[in-house]
Each structure stands twice: as structure tokens, then as C-alpha cells.
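A single protein chain has been omitted; all remaining protein chains appear in their positions.
Our next item is chain A:
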Amino acid sequence: MPQVSRTVRIGSSHGLHARPAKLFAQAAKDTGIPITIAKDSGAPVNAASILGVISLGVEQGDYVTLTADGDDAEAALDTLSELLTTDHDAE
């Protein structure tokens, strides 16, 4: 199974805090495949864990790396990358 990674820049003006963190973790969980998220070169955490995601303390403009395994990994990362680059607080 291929492992896929992608590095994106955070668009949300409040980083990955409460609401954006919730949306992201929920989406990661909904993909049904194991996905991790890491800030810069830090240790990866489970992307479906809201607490893991919040505790990364990701701010707008930070770079994060998503990694997923499995057949649907590409499609899953496409969805999640788009979510991360959107400014949800500007909606």
C-alpha cells in the first residue's frame, strides 16, 4: 500500500483551534482511513483526534504535513488539504 504525504499551509485565520480543529478532525475521521498530521518537523498525531490536533497549536500560516495509507489516501488528502487551506473563520 502506498503511503502518501502532503504539506500544506494553514489558511484559517484562527489556526487549528476550536471550530476549524473540529471540522478537520471530523473530516479525518469520516475518511475511515488512518491519517496523521504533524506541524513542521514535529511528531505526527492522529488527525481524527481533536485533542491531538488542538494540542499541536497550529496557527495561520504554519505548515503541516498530512500522511495517509491506503487506496483512498490520495482522495482523502485532497479533501483535507482543501479544508486546511480555507479560512473557515472568514465564512
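Assume a residue touches a chain if its C-beta (ideal position, glycine included) is under 8 Å from a C-beta of that chain, and two chains touch if they have at least 3 such contacts; residues count from 1.
Note that in this section contacts and distances are computed from a predicted model.
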item	value
Name under which UniProt lists the unshown chain, selected from "NADH:ubiquinone reductase (Na(+)-transporting) subunit E", "(2Fe-2S)-binding protein", "Peptide/nickel transport system permease protein" or "Phosphoenolpyruvate-protein phosphotransferase"	"Phosphoenolpyruvate-protein phosphotransferase"
Sole residue of A:Val8, A:Ala21 or A:Val64 that reaches the chain not shown, by the stated touch rule	A:Ala21
Selected residue (touches chain absent from view) among A:Ile10, A:Ile37 or A:Ile50	A:Ile50
Touch residues of chain A, complete complex, unshown partner	14, 17-19, 21-22, 25-26, 45-46, 48-52, 54-55, 57
